[in-house]
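What you see is the complex with one protein chain gone and the rest in place.
And now, subunit A:
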Amino acid sequence: MLRGIIIAVLTIGIAGTAFWGYQEHKEKNAILQNAENNYQRAFHDLSYQIDLLHDKIGTSLAMNSRSSLSPALAEVWKITSEAHNDVGQLPLTLVPFNKTEEFLANIGNFTYKAAVRDLDKEPLTDQEYQTLQKLYKESANIQNDLREVQHTVLENNLTWMDVELALASGKENADNTIIDGFQTVEKTVESYSETEFGPGMVSMQKDDDQFKKLKGKTITQKEAVSMAKKWAAPRGKKVETKVTENGKGSHFGFYSISMEDRGTRTESSMDITKKGGYPIWFIASREVKKQSISLNDASNKAIAFLKENRFTNLDLFESAQYDNTGVFTFIGSQDGTRIYPDSIRVKVALDNGDIIGFSAEDYLKSHHSREIPEARMSAKEAKTKVNPNVKIMEEGRSIILNDLNQEVLCHEFTGVLGDDTYRIFINAESGAEEKVQKLENAEPIYEDAV
């Protein structure tokens, strides 16, 4: 009797567990399939976009009328961006695929620049035409390689989940057709990096010669530490310091100093260039519990601080309060002209006015003594180029970095359109509208709707 009951209970138990296990298994498979399908979509979409890219570059080559060339180039630009997006959805982060992505980005930049310029006034040069032809051939090769991978995937029912598992376990050397295929694409592209995109493109790609404009003697580690101590703990006593030098991958030399002040419970770090001993950035982390000085007092402290550290010719440009800290942006100023690339940021604690942050990376990279050219166009003339609906409140002159990463002299107008404030830059040479910036308003704090 008792045995019968136990057997019955156990049987039900086992059957129940089996059923539950089967349900779990089904659910897991459904989720895996879902993830797999997302990868498949991104992958097939990518090869489709590359097909399309090749075709569109081809059609733009065959075009004669300039009025149809611009939209065709814009189309190419759009496709590269879509393809770029697809790559971002594939688990390829650990596969060397950057050359291909860079190549796509370069095609995008090239076509964008050609598409937005007035081709009637400035038609494609012979060199640019040749570049386009070359891109046509090169995209054909990428297309071919990708189609091959696609074919193998479809033929052998390969799954991206396997790729992901292989990559996540670090065994990417294991035989995996998909990864191999992408590596082939990458190798193909590598040989294209020589493609001549024209003079503008050089500056589009991020220049790596950072901090080349710095002057001064090389400082020793000791000097760096004593400087950092002065910054981090003007009133601290128990300070522990650690110094390291830059790694081999860095293009310039610097010391990293981290300090811990037990007395004030402040943890601060700082990087200082070896050449000249310039502070690149400084961060002190501590709690700022309450506000006891105003943002205006804090901005004066920041100004005094810059003066003390011999950063001159800077104007306070923007200030903002985040909780109990004030963040101030300073930009360079020379003969009444604002120099936007030379920017420095200072963060001040609003409880005692101490400097708790400093960042001069942009300033150190770009600052040099400049010849400010004469404006060929007067401010009055430039004003006529501004949208007449904008009510101009302030005007001045400034040097900004334009789309091509070149410094240009502009007439700057700050104005109001509707409820929003805009900053408009008109090139003082050509009268072109270099940049229109919408200045952000404060964002409402969204509260939980419940």
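Definition applied: a contact is a pair of C-beta atoms (placed from the backbone, for glycine too) under 8 Å apart; a residue touches a chain by one contact, two chains touch by 3 or more; residues count from 1.
Just so we're on the same page, contacts and distances are computed from a predicted model.
Undergrad: For the chain not present in this complex, what protein name does its UniProt entry give, out of "Oxidoreductase", "Spore cortex-lytic enzyme", "Branched-chain amino acid transport system ATP-binding protein" or "Gluconate 2-dehydrogenase subunit 3 family protein"?
TA: Missing chain, per its UniProt entry: "Spore cortex-lytic enzyme".
Undergrad: Please identify which residue in A:271, A:342, A:412 or A:434 touches the non-displayed chain.
TA: Considering the complete complex, A:271 is the one touching the chain left out.
Undergrad: Decide which residue listed in A:159, A:221, A:241 or A:321 touches the omitted chain of the complex.
TA: Selected residue, touching the omitted chain: A:321.
Undergrad: Identify the residue among A:11, A:133 or A:250 that touches the chain left out of the display.
TA: In the complete complex, the chain left out is touched by residue A:250.
Undergrad: What residues on subunit A make contact with the chain left out of this view?
TA: Residue positions of subunit A that touch the missing chain: 39, 84-85, 88-94, 96-98, 101-102, 105-106, 164, 167-170, 172, 210, 244, 246-250, 254, 256, 258, 267, 269, 271, 281, 283, 285, 291, 293-297, 299, 318-322, 326-327, 329, 343, 345, 347, 357, 359, 361-362, 393, 416, 419-421, 439-447.
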